[in-house]
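Here the complex is missing a single protein chain, while all its other protein chains stay put.
Right, chain A next:
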Amino acid sequence: MTAAAPEPGSRKEPQWAMVIDLQKCIGCDTCTVSCKAENRTPPGISYNVVIAMELGEFPNTRRAYLPRPCMQCDSPPCAGVCPVGATYKGESGVVIIDHDRCIGCRYCIAACPYGARSFDFGEGYDEMIAYAEVQAPEYGVRRGPRWRGEAPIGTVRKCTFCLHRINRGEEPACVETCIGDARYFGDLNDPNSVVAKLASSPRAFRLREELGTQPRVIYLK
């Protein structure tokens, strides 16, 4: 039902994709912070992290950064394993969680090869005034105060390319705020879009390609 890979170009809907230029990423974590602010994620949950790595042996060392949002895989293992079909691949290629259906079994967390999913344990930033008064605006759904314990508490959460922003015609928060301009967002179906052009660059690669998940997040090395 959900895990079939939509062939880019086979649908009229835009097929959203993200390109991240690793040469431009300076590891400033602005994307992580803006994502947390945008999606009001609780402590311990970041949809978007920047993995910092030391490569090589001293003195020939180099620091490298790898920003990791959800890959919005074209064959998403997370959706395949979900027993109730709460995780599914939407028309526009974004992998969506139906928080009103998720039973919180966390099978999808175990199955995601990119560590892109988090369970909402219900924690909050108590020191932040009114943090608990509003829930995450995920998918544009307002669920009332977070303290009532309504979903997404007790369910699994993840990056959705800021679907609520896309639906308003805006870019994901991380793309908009990226200081190094390292992120591009757009429609893979549109051959003239920047992402479509960059996706075929010889620098383009995807993470853990051997698993066949076909990520929609494309890196430039």
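Convention: contacts are C-beta pairs under 8 Å (C-beta built on N, C-alpha and C of every residue); 3 or more make two chains touch, one makes a residue touch a chain; residues count from 1.
Note that in this section contacts and distances are computed from a predicted model.
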| note | According to its UniProt record, the missing chain among "Protein-arginine rhamnosyltransferase", "Molybdopterin-containing oxidoreductase family membrane subunit", "ABC transporter permease subunit" or "MoxR family ATPase" is "Molybdopterin-containing oxidoreductase family membrane subunit"
| request: Give the residue, chosen from A:Ala52, A:Val141 or A:Ile179, that touches the chain omitted from the document. | output: A:Ala52
| request: Please pick, from A:Pro77, A:Gly93, A:Pro172 or A:Gly186, the residue that touches the omitted chain in the full complex. | output: A:Pro77
| request: Using the definition of touch stated at the top, determine which of A:Ser118, A:Gln135 or A:Thr160 touches the missing chain. | output: A:Ser118
| request: Considering the whole complex rather than only what is displayed, give the residues of chain A touching the chain that is not shown. | output: 1-3, 44-45, 49, 51-53, 66, 68, 77, 79-86, 101-107, 109-115, 117-123, 149, 151, 153-156, 207-208, 211
